[in-house]
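Let's turn to subunit A:
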Amino acid sequence: MALAPGSSKRDKVNRPAVSVPVEALAALAPKLRDDPALRFDLLLDHTAIDWIADGRFELIYHLYSTVHGHHLTLTTSVSRENPVVPTVGAVWPIAHWQEREAFDLMGVLYDGHADLRRLFLEDDWEGHPLRKDYKDDSMLGLPK
Partner candidate 1 sequence: MMNLATITSPMDHPYTTTTVSDRAADALCGNLLLSVLYMVIGLVAVAGLVAGLGVVLIYVERKVAGHMQARLGPMRVGPHGIFQTVADTLKLMLKEDIIPAKADKPMHLVAPMLAMAATILMLAVIPYSNNLQIVDLNIGVLYVTAVSGLGVMGILLGGWSSYNKWSLIGAMRAAAQIISYEVSATLALLAVVLFAGTLSLAGIVESQAAGWWIWRAPVVGVVAFLIYITASTAEINRTPFDIPEGESELTAGFHTEYSGLRFSFFFLAEFINMFVVSALAATLFLGGWMPLRIGQFEPFNSIMGLVPPSIWFLAKASLVTFAIMWFRWTFPRLRVDQLMRLEWKILLPIGFVNLALAAVAALFGLYFFSGP
Partner candidate 2 sequence: MALVLDRLPGIVDRFPGGSILVTSIDAVINWSRSNSLWPLAFGTKCCAIEMLMATGAPHQDMSRFGAEVARQSPRQADFMCIAGAIVKKMAPRMRMLYEQMAEPRYVMATGSCAISGGPFMYNSYTIVRGVDEVVPVDVYVPGCPPRPEAFFYGLMTLQKMIRQGTSIREPGVRRKPVMAALPQGITMDDIQGEMRRLLEADNVVNVAEEAGEKIWTEKIRIWMEKHLYKP
């Protein structure tokens, strides 16, 4: 908590979880990795949730320390209108591709990402399919 001002405990997560403001993320990430007491060196997973009712994206970083063997779930929120987040690719290189996936499917923009392009879909795909308001004529709903 002391590492990032404005952070708070994220409730309703089945693991230790902290919610930080998006501005603090870039400074916090290297500390999480390098602090001798923390040493979160493995970014297990990164993804985004589209809370369309609140008008925000919630980003999740599942961290793990292979040194100490503890977990942390880091979350942060950005607005849906301007979803720009600093990249953590410099701290955890795997974030490079996990962020590309989140960009491709959710449309989160990563500031400072060197190679931000579509990962799974074609470059000329329209829209970001995992957003809740995504519409595609070729999608077929389940029959009632």
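Selection rule, in plain terms: all candidates are chains of the complex that A comes from, given by their letters.
Everything below uses one rule, namely that contacts are C-beta pairs under 8 Å (C-beta built on N, C-alpha and C of every residue); 3 or more make two chains touch, one makes a residue touch a chain; residues count from 1.
The shown structure was predicted, so the numbers you read here are calculated from the model rather than taken from an experiment.
Interface record for this complex: partner of subunit A among candidates 1 or 2 is 2, by the touch criterion. On subunit A, the positions that touch candidate 2 within their shared complex are 120-122, 124, 129, 134, 136-144.
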